[in-house]
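Not every chain is included here, but those present sit where they belong.
Labels run A and B following the written order; every chain starts at residue 1.
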Amino acid sequence: MSLIEQIWQNSGLYQMTGGQAVMLVICLLLLYLGIVRKFEPLLLVTIGFGGLLSNIPGVEIATGDGLLHLMYVFGIGTGAFPLIIFMGVGALTDFGPLLANPRTLFLGAAAQFGIFATLLGALGLTAMGIMDFSVREAAAIGIIGGADGPTAIYVAGKLAPNLLGAIAVAAYSYMALVPLIQPPIMKALTTAAEREIEMVQLREVSKAERIIFPLVLLLLVALLLPSAAPLIGMLAFGNLMRECGVVDRLSHTTQNALINTVTIFLGLAVGSKLSAEEFLIPSTLGILLLGIVAFAIGTASGVLMGKLMNLVSKQPINPLIGAAGVSAVPMAARVANKVGLDANPHNILLMHAMGPNVAGVIGSAIAAGIMIMFTS
Amino acid sequence: MQNELIKEGLTLMLAGMGTVFVFLTALVIFMSLISRLVMRFQSAPDTGNPSDAEVAAITAAVARHRQK
């Protein structure tokens, strides 16, 4: 009799808390979004499954000596996983469109306003007594507006590890929702005539420029903002391996086995922060709310900057490509292209939008460096 | 205390957007300079401009290269 009792008392049915049950449902929802809706599946599937594992009662998986907790400590606590992912992003990114039209970097700069507006919002909610975020936490929440997963995870791991789960889920979910969030904002802020603007074709970019770019990027960071050097440095390293043409076997592994392996471990490790007691707190609601505001403001800032640049520039600039400045590569560029096509069926904006799109990756890494410098 | 928080937020926003723009402006300037240097340097060995036929051949080759 005591035998069955022992099995029963060790069972999940006996030990499970309401919070854990709620989190299991939420994680199944993340898996649904990833698998059926195809929202950022690489991360939502891994994070979602990691979240399921983390809410199984009575067994060390996301705590103590559990595998997911070890992955968190060694991979995210040290910053290694997001930095290696950033190296992979560098190896996968073609900065050609940006180099062909460097002015689009300004669009990537403007879109980072979402980050800082959200930071202010988080502090405002705290000042009003609605939430209780420290400056470090507010900074980590703001980075959601950068629409860049590894940057958000890196910053949250440094400044607000307690909120990392919610921040990562918000970042990837909203990145996936870009096709829903951005078009209404883009249309509200532009006239039909602006959306129809055709842009001149991009010039070819030489191999030398491509090789020099990551080095210039790194040296500028070294001179101006060293706190952004880990992120920007690994991005630049990956891109140099891609473009230099003499280490193709390293570049190939970085783009495939290495980034894939680290993505799996990163996702599971992030999932380990989706335990009920860490995730089911009022802050999470605040983060989800602030996150979508960040995306909206970033989109709007990019579009408005596009309008401004179109006014002052000799060559026409379609302001829609400003929305791609939030990053969310390559989804945001595709959205800009699609909204452009809706207005003018001959208007292929995709390559033009890739410039601000990858500029947004650099911009949010710079913003991350600022946050880390000022708050640590 | 509450004003402090808001003030710190505004400071961060100002400093942040400022740095982002300064940094990316510096990047625009440097890369534009380098592009010009590279183009001048690469075409330096040539005696004058390439002919139309050369341009067509190079374009095709580059396109083929970039498709890989």
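Just so it is clear, a contact is a pair of C-beta atoms (placed from the backbone, for glycine too) under 8 Å apart; a residue touches a chain by one contact, two chains touch by 3 or more.
Only a predicted model underlies this, so the values are computations on that prediction, with no experimental measurement involved.
J.: Write the complex's composition as a formula over the displayed labels, counting all copies in the file.
T.: A x3, B x3
Here, only the chains that are shown with their structure count from here on.
J.: Can you compute the centre-to-centre distance for chain A and chain B, using the mean CA position of each chain? Integer Å is fine.
T.: 23
J.: Looking at the complex, which residues from chain A come into contact with chain B?
T.: 99, 102-103, 105-106, 108-109, 112-113, 115-117, 119-120, 122-124, 126-128, 135, 138-139, 204, 206, 208-209, 212-213, 216-217, 220-221, 224-225, 359, 362-363, 366-367, 370-371, 374
J.: Touching residues of chain B toward chain A in the complex: what are they?
T.: 2-3, 5-6, 8-10, 12-13, 15-17, 19-28, 30-32, 34-35, 38-39, 41-42, 59, 62
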